[in-house]
Structures are given as structure tokens and as C-alpha cells.
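To start, the structure under review is shown below, and the notes come after it.
In this view, the complex is presented without one of its protein chains, the others remaining in place.
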Amino acid sequence: MIFLSLVDRLSRALAFLSGAVIFGIALLVASEIFLRNIVGVSLSFVWEVSVYLHMCAIFLGAAWTLRTGGHIRVTLLRAVMPRLFEWFATLIGLVISAYVTNALTLLAWGYYATGRTSGSTTDVPLVYPAAFIAFGSLLLTVQIALRLVHLAMGRPVELDSVREEGANAPIMD
Amino acid sequence: ENWDLPLAWPATNYISVSAQKFADDVKTATDGRIEITLHTGGSLGFKGPEMLSTVGDGLVPIGDMLLNQQVGTEPLLGMTSLPYFLSSFEQLKQFNDYFRPTLDKLMEKNNQKLLYTIPWPQQQIWTKTEVTDIASLSGIKIRSYDRASTDVFASAGMTPVQLPWGEVIPSLAAGAIDAVATSSPSAVDGSFWEFIKYGYPTRQTWNMNAMTVNLDRWNALGEEDQKAIMDLAMKLEPAFWQAAQDEDAKNSAILKEHGIALAPISDALRAELAKRAEPLRAAALEKMGGDAKTIVDGFKPK
């Protein structure tokens, strides 16, 4: 029980971080525009760092997006057998998500072991973004696994994003 | 067996054309045992900077890579891009011969077999305003392509800007940048004459591509096929180097025809740029580490 709410709170905190990171990209790019046009200096790291931040943001927000029903799925067949449908869909999702997490972790580990950098002007060690991505993917997998627990306990599998954050209100229906 | 060969360049680019020629000849030379299928324009989904690991990991049996893009994995592959290290295409050719044993070893270390190299034409800067001396470079916002070019331009008083290639053309059109550093084929691909008036061969760095085969796949081949492929690579390499020169001449003619003024830069300006690049080169060598300094010192251009 405590574990469930801990994972939820972590997911939510990371989603908040993910959004903050997008704010950060806006600020970075805006400073580059300002400096280039007013001072005549260009920050050579802005594009590259922004790309890595965006990649991290995508994965950091993934678990909370799942928990609040934000990931897209086709629910055409749900009406036939709602419970079976949920179990089946979640199990398939869990297998794939675990496979993906394993692949991304191996990628991050490879970047760490070889010390590979972006090899560009900025020379960012690729393990940094890769580690965040792998962690986001891991948390997504954990959330999917916990969805099975919620299903088994007969509790609602998704939180209402409006009540939680006033985020993306499901406006219709 | 069938080998998928991913290429980041369009099918009409001379590197792709050369690769196609190689593929056709390999098929003949191995009596059809090896068939290489080209996937041009990045259509297999791989990007330039990861080709070294892509071939090494065996994701594809054969690959083409821009060596300077692989420095994140293997810093020594950036040798030809040391600022103002090689002064002419002729010197690049000599360096290619001199560097070959090292390159072979570097590739082997990354689990692949080097087949042939193919160079890019000389680097140029494409500007909206005329460049006569170092002062006329001052403050020009130029899109640079790597660390070396960025440093060189900054030392010349320009404002080097990092922009994704997709942003370059709209930015040139609107004036967010005033110049671009690249070679003549890219200038033609981007229809630079729509925004650019001048092109100057600054040659601050040189680029080379390499065609390599995954070492496990290579070792699995029969000795006869290995020899046939290697002989072919050695036979074709000079022709491919000539193709790069022809490409430059052909594209320069197209650019001229569309009204871009192509002029050499003065000896004084070249000397000044090279002088300013010297400490940058030393710093880059330091950062490369390993045998970099020994290799550079041992190179005696004729």
C-alpha cells in the first residue's frame, strides 16, 4: 500500500520535473536568441542540451501519464469484456515495456562503459540523458505492473488528472 | 548472402553513387555470393554519428560513416578535422596513405574491417557579403558544423552558430544567419544561390568517409571472397577520390552558373586564419590524447 502511493508520488514529481524541463528549454533557447542578437555571442550548447532535455522530459513524464490515462490506446473492444480486456492489455503492455526498459538500460550502460560522448561541440557524455531515459522507462514499467495490482484489488486503474492537477481536463463525454 | 548498407546521403550523392558501384562490382567479383542492398537517405533510420557502433555491434553487416562524426566513440577519427592541419586535397591524400595502418587498427578495435575511404571536397564558407581580409569576417553569423570549425570561426572574430541543417535555409532566408560553412555539394543541395553571393575555399578542416564491414561477418567469409572484396576496394578507392574532386568541380560550375561568385581567399587571410588556429589545434590534440601528437608530428607532407 505504502509502496503504491510512493510510486504514485514519485511518478507525479517526475512529471512535474518533466514539465519544468520544457520550461528550461524555453529559457535556454530564449537566452541564445537574446545573446546572439544583442551581444553577438552564440551559446553553442543550446540545441544539443535542449534535445537531451526533451528526450528526458518524454520519459520522465511517461509513468504519470500512464497513471492518469494520458497514453493513447484503442478501446474499441473494451465493451465486449471490460475486465478481461484490461488484464490482457495491461499484460501485453507490461511485457513490451519491460523489454524496452531492458534495451534502454543496456544502452545507458554501454554509454557509461565506453564513455561515449556526443562528439559534437558540447561533448556531452551520452550516459546522462540515457540514464534518465532508462529510469523513466523503468518507472513506466513499474506503473504498468502496479496497474495489475489495482486490477486485482478491484480499484480504479487510473487517477483523474483534473482532480490531481487541473491538468488535461477530459472536456467531453 | 544479402548485406543491408545504410547511407545517410541521398541516392544521387557521389558517396552513394560510389557505394552503388562498389556493390555492383562486389556482386560480380563474388559470383553473386555477396549482394549489397543500399538504403540511401537514412531510410533504415540510422544517423551519422552512431555508424561506428552500428557496424561494430552488428546491427548492419556493412556501413558507411563520416569519420569526424565518430569522435564521441573514437577521438582519433577526428584527425583530418584538426583546424588547419591539412592545407590541400593533395595533403589529405598523402595523409590518407600515412594514416591507413592506424585507421585499420582503430576499425579493428571497434570490431570492423575497413574497406575503403572516400573524402569530402574542400570546406568553404558561403557568405552574403564579400570577404577580403580578416576584418571583413568580423561579426558574421555563420552556421558551423563541428567543434573545430566553431573554434576557428570564433578565433577569426565571427559568431559561429549551431543550427540543425533543417533550420539553416529558413534562417539564411530571413537573415538569422549570414553565412554557412560546408562543401560545394551541400551548397548545391540547399540551392544556396537563393540567399548567398560568395563562396570561399577556407579549408579549415577536411572530412573523410569510410566503408567498413562488421568483423564477425567479415571473418565468416571465405578467403577467396575476402580477397576479391579487398582487391576491389583497393582498386576502386583512387577512382572514388577522383569522384570527390570531380564532384567539387561539377558543383562549383553549377553554383557559378547560378551567380555565386567563387573566389580564392588571399594568402594573407589564409595565413592569418591558420595562425589563429594554431593554439586551437594544439588544444584539440591535447584533448584527443593517445598517439594523436605522435601521429601528427610524424606526418611529413611532400
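To keep things simple, chains are lettered A and B as they appear, and every chain counts its residues starting from 1.
Criterion: a contact is a pair of C-beta atoms (placed from the backbone, for glycine too) under 8 Å apart; a residue touches a chain by one contact, two chains touch by 3 or more.
By definition in this document, contacts and distances are computed from a predicted model.
Novice: Pick, from "ATP synthase protein I", "Dihydroorotate oxidase B electron transfer subunit", "TRAP transporter large permease protein" or "YncI copper-binding domain-containing protein", the protein name that UniProt gives for the chain of this complex that is not shown.
Specialist: Protein name of the absent chain (UniProt record): "TRAP transporter large permease protein".
Novice: Of B:43, B:87, B:129 or B:219, which one is in contact with the hidden chain?
Specialist: Within the whole complex, the residue contacting the unshown chain is B:43.
Novice: Against the chain that's been left off, what residues of subunit B make contact? List them.
Specialist: Given the touch definition above, subunit B has residues 4, 10-12, 37, 39-47, 50, 54, 57-60, 163-167, 169-171, 173-176, 188-191, 194 touching the missing chain.
Novice: Go through subunit A and note every residue touching the omitted chain.
Specialist: Its contact residues with the unshown chain are 12, 15-16, 18-20, 22-23, 25-30, 32-33, 37, 47, 50-52, 54-55, 57-62, 64-66, 68, 70-78, 85-86, 88-89, 92-93, 95-97, 99-100, 102-104, 106-107, 130, 133, 161, 164-173.
Keep this in mind: only the chains that are shown with their structure count from here on.
Novice: In angstrom, rounded to a whole number, how far apart do the mean CA points of subunit A and subunit B lie?
Specialist: 36
Novice: Which of the residues in subunit B end up touching subunit A in this complex?
Specialist: Subunit B residues touching subunit A: 49, 53, 69-73, 78, 139, 141, 144, 146-147, 150, 159-164.
Novice: Applying the document's contact rule, which stretches of subunit A touch subunit B when the two form their complex?
Specialist: Against subunit B, subunit A makes touches at 36, 40-42, 44-48, 114, 116-121, 123, 126.
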